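Heads up, one of the protein chains got dropped from this complex, but the rest are sitting where they should.
Naming follows writing order (A, B, C and D), and every chain is counted from residue 1.
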Amino acid sequence: MVAPPSTAVAIEVLRWIPLIPLAASVINVFLGERLGKKTAGALACAAVGLSFGLALYVFWLLPATGIFRDVVYTWIESGAFQINLAFQVDALTAVMLLVVTGIGFLIHVYSLGYMEHDDGMVRFFAYLNLFIFFMLLLVMGDNLLLLFVGWEGVGLCSYLLIGFWYQDHNNTIAGNKAFIVNRIGDFSFVLGILLLVTELGRQGLLTLDFMVLQSYVDRLSPATITLITLLLFVGAAGKSAQIPLFVWLPDAMAGPTPVSALIHAATMVTAGVYMTSRLHFLFALAPVTLWVIAVIGAATAFFAATVALTQNDIKRVLAYSTVSQLGYMFLAVGVGAFSAAIFHLFTHAFFKACLFLGSGSVIHALSGEQDMRKMGGLKAHLPKTYWTYVVATLAIAGVPFTAGFFSKDLILWQAFSSAHGSQALWTVGWVTAGMTAFYMFRQLFMVFHGQCRADEHVKAHMHESPAVMTWPLIILAVGSIFAGWLGAPEYLWGSRWDEWLAPVFRVAHEVHHDAVATEIYLLLLTLCIVGGGILLAYLFYGRESKAADHLASWAAGGPYRVLLNKYYVDELYDFVIVRPFTGTSNWLAQVFDVKVIDGIVNGVATLARGLSLVWREVQTGNVQHYLVVFLAGTLALLAYYLGQQ
Amino acid sequence: MMSQIAFGSLSFLLLIPLIGALVLLLIPREQKQALFNTSFIFSLVAFLWSVKILNGFDGGTGEMQMVERVPWMPAYGIDYLVGIDGISLFLVLLTTLLTSIAILASWSVKDKIKEYLFFMLVLETGMLGAFVALDLFLFYVFWEVMLIPMYFLIGVWGGARRIYAALKFVLFTMAGSLLMLIAIIYLAMRHAHITQTLTFNLLQLYDLHLPFNEQIWLFVAFALSFAIKVPLFPFHTWLPDAHVEAPTAGSVILAGVLLKMGTYGFLRFAMPLFPDAAVAAAPTIIALAVIGIIYGAAVAMMQGDIKKLVAYSSVSHLGFVMLGLFVFNVQGIQGSIYQMLNHGLSTGALFLLVGMIYDRRHSRRIEDFGGLWKQMPIFSALLLVVTFSSIGLPGLNGFIGEFLILLGAFSVTPVWTAGAATGVILGAIYMLWMYRRVILGPLTNPENQKLADLNSREILLLVPILALIVFMGVYPQPFLSRMQPSVDLTLKRILTMQSAPVAVNHAGIEGKSDGR
Amino acid sequence: MTPEQLLFFILAGLLVISSLLVVFQRNVVYSAIALVAALFLIAIFFFTLHAPMVGVLQILVYAGAIMVLFLFVIMFLNPAALEPRHGFWWGLGSMAALLLALALIPLLTNRQAMTNPAANKESFGSPEQLAKSLFTDFVLPFEIASVLLLVAIIGAVVLAKRER
Amino acid sequence: MDVNLIPLLPAAQVLLTGLIVMLLDLFFKDHEKWLLAWISLLGLVLCSGEAIVLWGSMDGAFGGTVLLDSYGLLCTQIFVGASAVTILSSIQYIKDNRIHEGEFYSLVLFATAGMILMVIANDLIVFFLGLETMSISVYVLTGIWRDSSRASEAAMKYFLMGAFATGFLLYGIALIYGATGSTNLGQISGFLVQPPGEWPLYIFAGGLLLMVGFAFKVGAVPFHFWVPDVYEGAPTPVSGFMSVAVKAAAFAAWMRILMHELSPLDIDWAVPLRILAILTMTLGNLLAISQSSVKRMLAYSSIAHAGYLLIALVSGEEWGGQSLLFYLMAYAPMTAGAFAVVTSLSEKESPREEYGHFAGLGFRRPFLGMAMTLFMLSLAGFPPLAGFTGKFYVFRSAVYAGHTDLAVIGVLNSLLSVIYYLRVMVMMYMEEGGVEGQSFRQSPYLYVAIGLAATATVYLGMFPSAALDWSQVAYLSLF
Partner (left out) sequence: MVSLDHYLILSAIIFGIGVVGVIVRRNLIVVLMSVELMLNAVNLTFVAFSSFLGSMEGQVVVFFVMAVAAAEAVVGLAIIISVFRHRQSLDPQEMQLLKW
């Protein structure tokens, strides 16, 4: 095993960051029912809070260029192949740690209120803690296999949490869909890993340790690297809901809203981005792959945004916007701006979590109603929710000096300026930005403005959520403004962010000072379209106007319906993949296996019995027949001899 | 022979269940409780004894350990020769563990319990013997001895079509093994001709190197009998019938241990004895294995009977094992052995669980269930763990084996490996689909409304297995490190005994040199 | 064609005819009589082959004892006088037997023609000589034969005697 | 001339016992007749004792017409054992079916004596007479249950075919005599020392016809037709006796006379023997599958086993001879035992031989069930039972003699045989019910016999070494 670079500092504490949530989860599994909801929930939050504290501590200790490692034990060793169960924290991981534990903590707290009335609460927190554990494994693992373990683990948790309300078929189906689509991605991910190991193995080096990989990737041929990275990216696409594997995410909204916030907005779905950035040294060497990623990212961003324009389910809108934002992140990755991607991941975590929790609060208030057409005018009833929601909406729309503004702008700028970037990519991103602004404000108006379209008894129960739910909202709202200030462009006070991540992404991401003018010019363009989007949203949905319906009726049957039905992608997959597959299996099971294979087997047995029945007729019971055969036998023998002589 | 045994721990291990069986005969059939306790105690003692063997085992060497040799038929060079190494060690443990559990799980068997337990114990001896035998004749004897108890377990205590299933099982298995008998004889004869020493001692026969055209026939004879046992596609059709008809404990043993006989046979006998042939046959076998993986999964998905589904999933899983064996490198083979254990545990557990709802509901049809979680949360949770173990979720045992196998295989045949890897998807599909239809969803069927959750005894059955499932996923080193030397040795045998060097690249082996 | 040969062929012809009668005569009694004739003829052959003692025994034992027994049983059971003839079956049987003879004959025809040494020894086949070898070399078979006959008697009694 | 009676001792012992039993039968009252069985058994025990004492001796007598060697003695043991089991298992049976004890036992003993003579004969005449003694006794035994028309029909068929075969056998002897100028085996093999060119042609025909005779006695296809009918019709113990002792005697004599003394002719009958073996195995197993009567199934199975024995015969050499003898030893207890179990099912006047009669036996009569299971498994060739070990040696000798193809056909056949042997177990354990009012009013002796057979089956299976050594010594004593 090649020794990890000496820069790594061993530090025991790391292992506790993931282990504490795990412990809490285990305790809740076995004793949860006895402890009771409250205790169990408190325990879960405490656990996450604790590891958040630890994360902060580590973050505090972590020198700018340093790496912390914590080797627990050798996990797998076979022949020359060795994998340690080891954790590592560098700048990148540190960021992810804070996001996962921090946001995770807030959402845990929020859930205390949200799940209060659900009798599955204990189970819920057990799952949630387990998720945190696996997510931490994913970001802290010091080798690709460990990352994969976390990768699969979070998949499991999302499966469990999507199907949390198992009584309803749709939820469980959504859960299966999520897991299986992810598996398709993982299939390619595994192949990628295998190819990587094997190719390095041919160089006499069997390892998946990031640090070692980083120092040995140059041994691989470009073609191999391209193939590997492509395979890995498919995995990432599965996890991060990119074209063509995004179909599971919208359905995944079947889970409880905190889950949507934590798993399907803030953390898990960004794992793909994290993985690609973690392996930036590989991807950076594969321009083709980068190009593919950029294109797919942009396409996804655009495509998802268009779908989001028309959705009426409050959570689905957010879901598609998540897909779209993830598209942005991959766009960034694709143009080699890994730190920008992580930056957007970071900011997105705040405002998207905030939005989801807000929507959760709305749904909570409307006792489960999710259709925006049945909402409206809620700002009076839910002030806290409303204001946080506004902030988050501004952030995602990219209104200046909100978090989204900085990160999205950075991405767009990179898309335009970086070596791998192009104007086309920028244009797509630009348009998407506008659509984002539109659908988000559309949502804002439909939900909170105008007069309430909800029916009476819902109105009756309408109430602002308890503090335990609103405080996280407020904190996140604050975050969704200031989180972005870390990464301000050069012409403002400059980016601490890039400095922080620079040592990780050794690819010196050049800043062209000459281009500031262009940058600002582009920025203005972006602001215009964002403004346009907001304005359009206001015209359609802000004022009491039938414009939206006009538009709908005008485009009805045409693009509108297509968008409403998400481009019929699900139907397409069903027709092209699912049906033929199940059909074939069915034929194999019902016909081939039974009739052909087993048929042959039974045929032999039947043959023996049949022969037996036929041949025993020879034994006629007539002694003189016997004698004739006897004689015939003798004659045959004699004849044989005559033949011999 | 017994009289003059230099009495080693392995012989003792073999004897414990046998003695138990004989003791059972002395107990009147009315005292069911006594019968039950006796047999369980004996199986438990056997298990503890095997644990003791594990402690005594020296993980440093790949050679046979605790070897005992007693001349049996000197005139024919046949000895009572037993020994254990890193390959058979854990299979022995698996056997003893599963047998105790299976016996404990036989609580629901009510009639003819005496014979039932008798056969269980005899079966245990047979299986253990097959794993530790180092004399080809002795191995064959044990190999056949296993058949009869299983035949009775299926035929007497089985389901509706039990007789058909039992006969099919025996005939299928014998069809292969009888040819193997001839091959064994032939092999011994050639050895006698060449070296002038007549012996059936495996360790000596290893050194015999026959010309290819002879090897290939012998290999085919061996391979056929093992492939049927595995079962390798397309020799699998006895499996679903046997599994479906067998009583729970029978299925557990059948899936948990008997199937491993086949793969173990390949690794211990077919491959090292006929290296050239093995390498020549590898492409074919790999192809069949991968076809089996996909085919088994696809067919499993469409089964309406849970037991049948699990049975076909076995076909799929064992396909992985075969794939790992025939890539001839450390990772592949080690992964295969590990996968044998995993499959033994997870499938064993699955059959136990299926048996438990069958006892309650007397149905195994998937459509009869749905929404069981509401009634039986513990059951559902346990089933969930086992399900994901058999899907191969990282962190559980299944993943380690599968990954090592794929790792080993990929360096040899990337394409077929990719095909095998689709099993990762398919496994998830059929298992989760089954789980969803049985456990999740609304609890509609009135008959399920009053199902009782698992009682403490049933939980007790499953706890050890689940503990192992998790442990083996989190910390496989204790197992892998003990296998390693034996695997290296076997591999060395195969690759050095070979006249033509293998055409494939063994990432694992070459990596070794500069690896550490 | 020497006189011996002439004699041989006449006797042989008679023998064949009488044995054919045994087989193809549909009346049991006639076949029995034909058999007696055949046995007599064989006895004569024995005489010509310098085995007078055996010839005598042949007449006494066979033609005497055994055939009488046969006739006795025939009378005892007096089965349906004439038995139907089954053309195909008979043809088949005859064909088979013919084939047998055809197969045997080439195997029987000897390579080196053997002279008849017994011809010049006078005492050959005399009762003394027979008795001598019977009671010296073959005394054991002789005893066994007695047992054999004993067995036969027991058997006959067990099988044929009426119920107790 | 020397009169050395020692070599004759075993045969004479049995013969004498037979005579005594016959005489005592006249004086005993009906309620005393059970004594006869014990007297016969005593005689047999004495005989086997003498055989043990004489073991290893090599002693000719009566002008070389008999030659007692270990080979003969080993076979003697087999015959004696078989007839002992037969007598034990028939005690109750013949009472039920009103068969005359005296005649029955004495005939069994005479037949046994005949067999012994067959194998110790060193002269074709003695062999022939021994054979006839055996055959005629068995003809009678077959028909001895006069109330049964099946039995009488069986007797008729057996007798008719037997006599017919005797004709051929005798013809064979005649031709060999004519070719070699002697009936003494020693002199014959002496004659065969000279090159084949010198041999008169008809010695081949002689050997051939002799072979036909043997093939008939062992029930080899296509000379097997009598076997199923006769076994089915005959009283069950007698069927057992036939399938074990008669077959053993025929094989032993075949081995000794054709394969050893006339071995120079061997080259010429290797091929037909192979064909014979293949036909016998395959047809026997195939037809056994579709039988509805266990007894008849056993008859066919005995044909199949004759086939396996033929393989050993073909293989020849030391391994072949050894394995033949061992197989005979292994075959005897399992077959005798199986027939004994069938006997044990029989009721007064009603033989219960159908598969249906075995339904549920395993759980109603565990001992019988277990024993029958053992016998069936052993016959099917499952280790570690006598049948398997026997087959193993036979196939082994075949492979060593270069007859691997025969071995393969052999194993495929034993696969076929599994079908019908397991069916018995299916009946006994897996089918419910069975015939009501089945009283199993069998004498304990029968159970003793079954127990002995079962023990032997297991013992020979697990610890065959001793028996192997015997058979080796026995075979080598031929040279």
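Here, a contact is a pair of C-beta atoms (placed from the backbone, for glycine too) under 8 Å apart; a residue touches a chain by one contact, two chains touch by 3 or more.
Small disclaimer: the values here were computed from a predicted structure and weren't measured.
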For the chain not depicted, the shown chains it touches: A, C, D
Touching residue (missing chain; options D:24, D:160, D:275 or D:448): D:160
Hidden partner chain, touching residue among D:178, D:356 or D:451: D:178
Among D:81, D:102, D:233 or D:360, the residue in touch with the chain that has been omitted: D:233
Residues of chain A (touch criterion as defined above) contacting the omitted chain: 616-617, 619-624, 627-628, 631
Touch list for chain D against the chain that is not drawn: 125, 128-129, 132, 136, 139-140, 143, 146, 149-150, 152-157, 159-160, 163-164, 166-167, 170-171, 173-175, 177-178, 181-183, 202, 228-230, 232-233, 290-291
Sites on chain C contacted by the missing partner chain, in the whole complex: 2, 4-5, 8, 12, 15-16, 19-20, 22-23, 28, 31-32, 35, 38-39, 42, 45-46, 49-51, 53-54, 57-58, 61-62, 65-66, 69-70, 73-74, 76-77, 79, 83-84, 86, 89-90, 92-94, 96-98, 100-101, 104-105, 108-110, 113-119, 121, 124-125, 129-130, 133-134, 137-138, 141-142, 145, 148-149, 151-153, 155-160
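Just so it is clear, only the chains that are shown with their structure count from here on.
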Between chain D and chain B, distance of the C-alpha-averaged centres to the nearest whole Å: 43
Averaged-CA centre spacing for the pair chain C and chain A, given as whole angstrom: 105
Contacts with two or more other chains, residues of chain A listed in rising order: 605, 632, 634, 638, 641, 645
Chain B residues counted as touching two or more neighbouring chains: 171
Interfacial residue positions of chain A with respect to chain D in the complex: 605, 608-609, 611-613, 615-616, 619, 621, 623, 625-627, 629-630, 632-634, 637-638, 640-641, 644-645
For the chain A and chain C complex, residues of the former touching the latter: 624, 628, 631-632, 634-635, 638-639, 641-642, 645
In the complex with chain D, residue positions of chain B that touch it: 1, 72-76, 112, 115, 137, 140-141, 144-145, 147-148, 151-152, 155-156, 162-163, 166-167, 170-171, 174-175, 178-179, 181-182, 185-186, 189
